[in-house]
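Of the protein chains in this complex, all but one are displayed in their positions.
Right after this comes subunit A.
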Amino acid sequence: MIELKLVSKKFDRFQALDNISSCINDSSIYGMVGSNGAGKSTLLRILAGIYEADEGDVLYDGQAIYNNPEVKRNVVLVGDELFFFPGADLKRMAKFYASVYDNFDKDLFNELIIDFKLDINKNIGHYSKGMRRQAAIVLALSTGANYLLFDETFDGLDPVVRKFVKKKMCEIVADKNATVIITSHSLRELEDICDHLVLLHKGSLVVDSDIIELKTHKFKVQIAFKEEFDREKFSDFDIVSYSQRGSVANIIINGEKEIVVSSLRDLNPVLLDVLPLTLEEIFIYEMEKLGYDFLEV
């Protein structure tokens, strides 16, 4: 388990991260979304032990990662800007990774390069942008590290490969109990694979929630009554968003779905529809609740 405790980071006068606290469970996929400059990459670098937090702690099972090889050997990062040794081919890079990471899985590596159709003997510098990213992903997945950190990893990948990478991430979490931490500026990119999502904005954690909880505890209802009504009628409910047009109200409600629906039925509505919410809608409503404008974020 990774614990982030009041982590702050400044670059000169720019506050990149401001008192970030969160908890990342093992065997999960943890997604970070946010616009450019929100602090995602900085937080990921702190998680990878590249940057040292100015304040606060980053603890892997209680141990700090910065300058600690014991922890770092279980963490691998695929950064947004990739690095390979000049002139190196995938074989040489794999050899290096195998020498660095004690649990490097050569079989998995061989399997992955076949799956990704990568030429192991070709200079990586001659790969296309997408292939370079695939090569970095293959290497990271093969390290046998327990914590895999991916920064904007789906950039430059075509939809088929993107789907395949997601599948591999899920497999590694399921099969090897690994933990994947992934950043993206696109919420849609992450919503189908993440167990946990956080939203960063201007260095602060705006939303930090479990996806299942988000999806099961937030839902939209369309409700109508014979008599006139207003928001007051639902004062017993945890309302995230409320809008009414004529006799039909659209409400985003927070709570245990079955209990909430049962309670709403008790109000004898003439119309009661429970509609699914996309993750994006949930985020929009959550942020509105916190006073943010999602479009700005």
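Methods note: contacts are C-beta pairs under 8 Å (C-beta built on N, C-alpha and C of every residue); 3 or more make two chains touch, one makes a residue touch a chain; residues count from 1.
As a working rule, contacts and distances are computed from a predicted model.
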Per UniProt record, name of the chain withheld from view ["Ger(X)C family spore germination protein", "ATP synthase subunit a", "ABC-2 type transport system permease protein" or "ABC transporter domain-containing protein"]: "ABC-2 type transport system permease protein"
Residue among A:L77, A:A94, A:L200 or A:L277 touching the omitted chain: A:L77
Contact with the hidden chain (one of A:F96, A:F164 or A:F229): A:F96
Touching the absent chain when the full complex is considered, from A:Y51, A:F219 or A:F234: A:Y51
Given A:N67, A:N121 or A:S235, the one touching the chain that is not displayed: A:N67
Contact set of subunit A toward the excluded chain (per top definition): 11, 45, 48-52, 67-70, 72-73, 75-77, 79, 81-83, 85-86, 96, 99-101
